[in-house]
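Quick notes on the structure that follows.
In this view, the complex is presented without one of its protein chains, the others remaining in place.
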Amino acid sequence: MPVGRGGERRAISLGNPGLPGDPYTTPTLWAAIQYLAPRENAPEHRHSQSAFRFVLEGEGVWTVVDGDPVAMRRGDLLLTPGWHFHGHQNVSDSPMAWLDGLDIPLVAETDQGFFEFGPDEVRTKATPERSNSERLWGAPGLIPVSCAGTRPQSPLMAYRWAHTDAALTAQLELEDEGVAGVIEPGHAAVRYANPTSGADALTTMRTEFHRLRPGTRTRASRISASSVWQVFEGSGHVVLNGTERTIGRGDVIAVPAWTEFALRAGGQLDLFTFSDAPVFEKLNLLRTEVSV
Amino acid sequence: MPVGRGGERRAISLGNPGLPGDPYTTPTLWAAIQYLAPRENAPEHRHSQSAFRFVLEGEGVWTVVDGDPVAMRRGDLLLTPGWHFHGHQNVSDSPMAWLDGLDIPLVAETDQGFFEFGPDEVRTKATPERSNSERLWGAPGLIPVSCAGTRPQSPLMAYRWAHTDAALTAQLELEDEGVAGVIEPGHAAVRYANPTSGADALTTMRTEFHRLRPGTRTRASRISASSVWQVFEGSGHVVLNGTERTIGRGDVIAVPAWTEFALRAGGQLDLFTFSDAPVFEKLNLLRTEVSV
Amino acid sequence: MPVGRGGERRAISLGNPGLPGDPYTTPTLWAAIQYLAPRENAPEHRHSQSAFRFVLEGEGVWTVVDGDPVAMRRGDLLLTPGWHFHGHQNVSDSPMAWLDGLDIPLVAETDQGFFEFGPDEVRTKATPERSNSERLWGAPGLIPVSCAGTRPQSPLMAYRWAHTDAALTAQLELEDEGVAGVIEPGHAAVRYANPTSGADALTTMRTEFHRLRPGTRTRASRISASSVWQVFEGSGHVVLNGTERTIGRGDVIAVPAWTEFALRAGGQLDLFTFSDAPVFEKLNLLRTEVSV
Partner (left out) sequence: MPVGRGGERRAISLGNPGLPGDPYTTPTLWAAIQYLAPRENAPEHRHSQSAFRFVLEGEGVWTVVDGDPVAMRRGDLLLTPGWHFHGHQNVSDSPMAWLDGLDIPLVAETDQGFFEFGPDEVRTKATPERSNSERLWGAPGLIPVSCAGTRPQSPLMAYRWAHTDAALTAQLELEDEGVAGVIEPGHAAVRYANPTSGADALTTMRTEFHRLRPGTRTRASRISASSVWQVFEGSGHVVLNGTERTIGRGDVIAVPAWTEFALRAGGQLDLFTFSDAPVFEKLNLLRTEVSV
């Protein structure tokens, strides 16, 4: 049963009350919690906007990207870069939920929106463990010779939680061993990258996962990019321009541009984050200030 | 027991009889079979020449790269990019052998050679399963945020056989499923890449692994780069300027620049190869010709 | 006499009636006609927005860019890239007018605006024929060795009409001689470039000058960038989505994204143009369609 061509998607957009007009999370970023009921599917479309899904709950959904079904599980990051056809299909008996991130406001304000419907039926029956994109691009440091050369967007459509978790664990272990790797004491972080260039996985959004040891307080800093943070696991505090708020699993925080930002972990604190930093890096507009 | 500061290394260089003077394999590349006896070590040094080791036999040796011990096992590619300290240590009771590849002739002819001895003792006692470089850089598509930015050489010092083998297997399976990935029918190939840029893992040498299905014959082609091929497993034929020769496990083939080259697999044929192609790509000198 | 810290600048912004809110020319671009009365000056400031001035009338004004006075004459393009201090000073007894182009809407919508006042007095008394930036960067193909390396923005602050005119004349003469150079028959065009990279002179705006031979009709095309065209000399027609309008000296035309656009020259038609194309090229969003 498709969600339907009318609504197309069932999503609760996280509209920032500080922004007029459409329910955007920051002036350039859209964040929403998307939900797919058991045995439901969302038909395919494509648009110039780049998108990702970061899975919060459940298992048993496939995002089909240009015909390649990509399994979704809690903690996985899935990409649907601009102008790739994509649909979703829940083949399980449980609902699923994920965080949807897009550059909708940026693309809208700059008049770059293009959209096309795909076929009404989601083009997959099979439920492979690994997508084709992972089979081609999922080995560390290996590139298919037939695909050599830089691409603007990552050809790897899924970044699995097991890898993310292991990389963060390793950074903290290396810190214990006196080997460089963490950003600052007690603070590990990985960036989801495009293996053909080493740049951000998407051209308009930076996506990262951060882990803080219990009790860690990050340096306060501000940056002209805006960002969204999702508490994946754990709890603690966020400090925005000097005001401290408690945060816990499932919370989503919008950090406007040039807001002083710091995190403080209660127990271990795991967060997914995305921002518009790559846009301003490319336009020579990004500025950063780290507090002493 | 060190191999000794006199000889430093025990290696049989594969000198091309067609080249005058020093025992070089091509005008730009050095290839050698290096051997480390049980409980032996080769003390640390560093040089401007870039090097790799592709492991042919055995297990139980560590190459220490700038203090980071990297385990070696058959089929693994290990890097020691220019000006990184490196030594070897055999902590097992068996000998080990690997293919050593360097840009020695290129660096010698262009007067770019610099060399320094390191400490006499190899700086490691431990025998970790994974090197620090793999713990930081070994997750597909993930980059430590603390290390963001492009580097000229790969920070990943080991490319493991299990990954290489799986990637080649996947390319051939995808071919069976009608999905693009192989270079040409029956011919899978991966390039060892620098995850910070998507470029070749080393600045002066291209390193790849190729797999041919039984019976596959590659298109004949010639390129102005010179290359070296090592038969890792299997047998078949190599055709050089129209002359066919049988090849089998362990054989090393030098392919001079602008020589017409093709491979023909008997059973499945697995080959490691390296070349100087990146040098000429960067200098706008590389030319290629594929036979119809 | 300064224009005054209140208003700071005397400019008629070309607000597009099709856009709500602030008087912007396109969703990303600001265009205005700025006017400086005799013996008047506009005090220095700097902002993250990039700006240029294309001189329409008069002579005798200096734009001071980071302390370097740059003379202005009809047909010259002057740059004030983001975060460079700049002021204007009319040392003549005549008024002056120019076209002001900025990325104000883009920077506003994406929250990247930063601003600082400079000294109240414009920092120059002298009236040099050539600015320092032209003395350092104004020789074709020559780069000061002390300044080698790529910069995001052009270090050359003035592109003189004599050079622009000569380059366009040469393209059309070469066309007569059968040598490639024009974009299409009868249509010459130059892009103002950053000599340190060959890219656009500014990071967020493309600036070009076009010349059409009498009677030339350009191919119709549409592009997802928006642009502004100023008729510098001559007259003719512009065709926007099939509707033809006459244009003449001094007219300014806004071309929204994805509008089919063509020009038809009466006599020789000279136009200055700027667009936001570099933004979308860098973000992999730019798309173009040329009519057959």
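All chains are identified by letter, namely A, B and C, in their written order; residue positions are counted from 1 within each chain.
Note that in this section a residue touches a chain if its C-beta (ideal position, glycine included) is under 8 Å from a C-beta of that chain, and two chains touch if they have at least 3 such contacts.
Just so we're clear, the structure is a prediction, and the values are computed from it rather than from any experiment.
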Could you tell me which shown chains are touched by the chain that is not displayed? B, C
Contact partner of the left-out chain, one of C:156, C:223, C:254 or C:269: C:156
Hidden-chain contact residue, picked from the options C:103, C:208 or C:270: C:208
Which of these, C:13, C:94 or C:197, touches the one chain of the complex that we don't see? C:197
Identify the residue among B:13, B:92, B:146 or B:224 that touches the chain left out of the display. B:224
Residue of B:90, B:132, B:204 or B:268 in touch with the missing chain, whole complex considered: B:204
Counting contacts across the full complex, list the positions on chain B that touch the omitted chain. 26-28, 48, 82, 106-107, 109-112, 114, 152-153, 203-204, 224, 226, 256-258, 276, 279-280, 282-285, 287
Can you name the residues of chain C that touch the chain not displayed here? 132, 134-148, 150, 154, 156, 159, 163-164, 166-167, 170-171, 173-174, 179-183, 189-198, 201, 208, 210
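One rule holds in what follows: only the chains that are shown with their structure count from here on.
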So, in whole Å, the Cα centroid of chain A is separated from that of chain C by 38
Where in chain B do residues touch two or more other chains at once? none
